[in-house]
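After the structure tokens below, expect a handful of questions from me.
Shown here: the complex without one of its protein chains, the others still in place.
The chains carry the letters A and B, assigned in the order they are written, with residues numbered from 1 in each.
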Amino acid sequence: MVSMPRSRSFKFLMELREKNQARIKELRLMYEVLKKSPLALIGFILVLGFIVIGIIGPYITPYDPIKIDFSNMIKERLQPPSWKHWFGTDEYGRDIFSRVLAGARISLMVSIVVMAIAIPIGIILGLLAGYYGGVVDEIVMRITDIFLSFPALILAIAFSATLGASIWSAMIALALVWWPGYVRVVRAQTLSVRESLFVEAAKAIGVKTSRILFRHILPNVITPLLVLVTLDFGSVILTSAALSFIGLGAQPPTPEWGRLVADGRKWFPTRWWYTFFPGLAIFLTVLGWNLLGDGLRDMLDPKFRRRLEFRKGDTNE
Amino acid sequence: MSDILLEVKDLKVNFYTYAGVVKAVDGVSFSVRKGEFFSIVGETGCGKSVTARAITKLIKPPGRIVGGKVLFEGKNLLKLPEKELKKIRGKEIAYIYQDPSSALDPLYTVGYQIAETVAVHNPLIKIKNAFTKAVEILKEVAIPDPVKRSTNYPHELSGGMKQRVVIGIAMVNKPKLIIADEPTTALDVTIQAQILDLLKELKEKYNTTIMMITHNLGVVAQVSDRVMVMYAGKVVEIAPVEELFEKPLHPYTQGLLAAVPNPLKKVEEIKAIPGFVPDMINVPKGCRFRPRCKFATEKCLQQPSLIEVEKDHWVACWKYWKR
Partner (left out) sequence: MAELKYYLIRRLITFVPTILGVLLLVFVISHAVPADPARLWAGGEKAKPEVVEMIREKYHLNEPMHIQFYYYIKDLLSGNWGESPVTKRPILEDLADYFPATFELAIASTILMVIVAIPLGIISAFKRDTIIDHLVRLFALMGISVPVFWLAIILQWIFYYQLGILPATGRGIEPSVSYTGLYLLDSLLAGEFDKFVTNLSHIILPAITLAFPGIGVIARITRNSVLDAMSSEFIDFAEARGLHGFQFYRHVLKNAMIPIITVLGLQFGFLLSGAVITETIFAWPGIGNYAVKAINALDYPAIMGTTLLIGLVFVIVNLVVDVIYALIDPRIRF
């Protein structure tokens, strides 16, 4: 009696494993890549650190990142790094380390919101354009091309300036600029999957189009999209920091990293820490995403995969 | 023997992959006589192309020539410095590659590519002046309107035309030996015959020697003087073409001929050879054909060497050893 539920749960686990075999293989391969490539591993650690700080950052700051302590302001302002203030203090006596920690959440939020808007738009338009072709494709791709005929930052500046300087308008502006890249990738991938046998078969037995699109084609589109999204997380963080740096995007007293660099520049070079540490935070975070994305790209490169699988076969025998 | 142009002795080429060492060519020996049409046949992966490329050391990592000699007019090419080899490639020994669509650089006109092949081997000729030579050779390989064609880019020519250009490039420096690696495989059947005729015609005209690599026995029968059969990196049989088709000695050659409509005999039943080409990393011990051979005995666990069973007819099989 006791063993019954256990064996059932075991069976369930085995079934789960069987169903997700491809995904498990994918994860294994990812693990292999991380093991083989120290750069990708560093990227993974940086990204993980960024996400963790983004979530818990505001709760672990040693000082209040936003409130100004007017009673101690004169004494505490613009102090160089010390054990008390690892990254020094700003002109209001606030602890820059605390502000950088709190800033991680803003960058994390901006990048997630931008992706959450841009990716679904990209997927839907890309699937439709690639699957239907013809007029739909023509219209979607012409609009996409128009957006892509501007450098991303410039277009983001134009949108952001129109919508008014705030972190929300910066996010909307970035999302508006970022979706066309995903349309391109999804469409290209859809085109190559569209003709494959399983799609033809699904069509022949009368599966609904929406089901073909989302259950049959989409899973095949996700993998190449994953690399692009990983790399783009870095670019979005970089671009949103640039927007804040030039005065669009986050407004004071928000501890946005790009904003911090801009504020610190006024005190440069004598109070170098004010501008140096927030910039370093941006650099390391973006580098993390790029190292990870580059590793993922290797993983999806068939040549590299074959090499890894060969090696594995080698050690198993 | 003075009539021998090329002699390959115990050639060994390995490929170092993550899965293990592949002995792609394992102790291959043969010689090519002046003025003959010599063919090497075998299945994909038997080492015939690797042999062809190893002759002028065109093997790239992860492959490496690990042993043997290649004597060309008495000189061991494998011992020559790269600088000397560059003078031989395309001048003394010229190659014809399998797929003409990928053998020509898409960004240069065919005339230019012929002309540079002339100029690189003749320091006195500038590429510009070699264009007349290019037009001449295009005429030789029967390309209509050669003056205009020489200014065409590869993508403007058909597959057959491109292969004619490749043959032209091979011929232009009047080489002593032409190594044609599957020269007709990428072409339509109708064009194949034309290209083979052209090769034969030019061979007579220039009095050159051709060594052809192919997996197509029909092609072999059409043009060859002598044939060498390879299996899994080893030579199994060498014979004059009629001998080979009429009296194949090695069980593999027999199987090979039974598996295709014999071009020199009446069509009978077609039989496939049982089993598979061996895994090249874990090759069978002894004779490599042993696991698929119906005559296999205890003896076959040792590698047989080539013996001359009849004049000019060599075979590597214990069946023909007089004990």
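Annotations for the structure displayed:
Everything that follows uses one rule, which is that a contact is a pair of C-beta atoms (placed from the backbone, for glycine too) under 8 Å apart; a residue touches a chain by one contact, two chains touch by 3 or more.
Predicted model only: the values in this text are computed from it and were never measured.
Considering the whole complex, the residue from B:D10, B:D105 or B:E242 that touches the absent chain is B:D105. The chain that is not drawn here is touched, among residues A:L13, A:I154, A:A201 or A:I222, by A:I154.
For the options B:I4, B:A19 or B:L58, the residue in contact with the chain missing from this view is B:L58.
For the chain missing from the display, the contacting residue among A:Y132, A:F214 or A:W272 is A:W272, taking the whole complex into account. One of B:I169, B:L187 or B:V229 touches the chain omitted from the figure, and that residue is B:I169. The missing chain lies against chain B, touching residues 53, 56, 58, 86-91, 94-95, 97, 99, 102-108, 116-117, 119-121, 153, 155, 166, 169. Contact residues of chain A toward the unshown chain are 39, 142, 145-147, 149-155, 157-159, 161-163, 165, 234-235, 238, 241-242, 245-248, 258, 261-262, 265, 268-269, 272, 275-276, 279-280, 282-283, 286-287, 289-291, 294.
Here is the rule we use: only the chains that are shown with their structure count from here on.
Inter-chain centre distance (chain A to chain B, centres taken as mean C-alpha positions): 54 Å.
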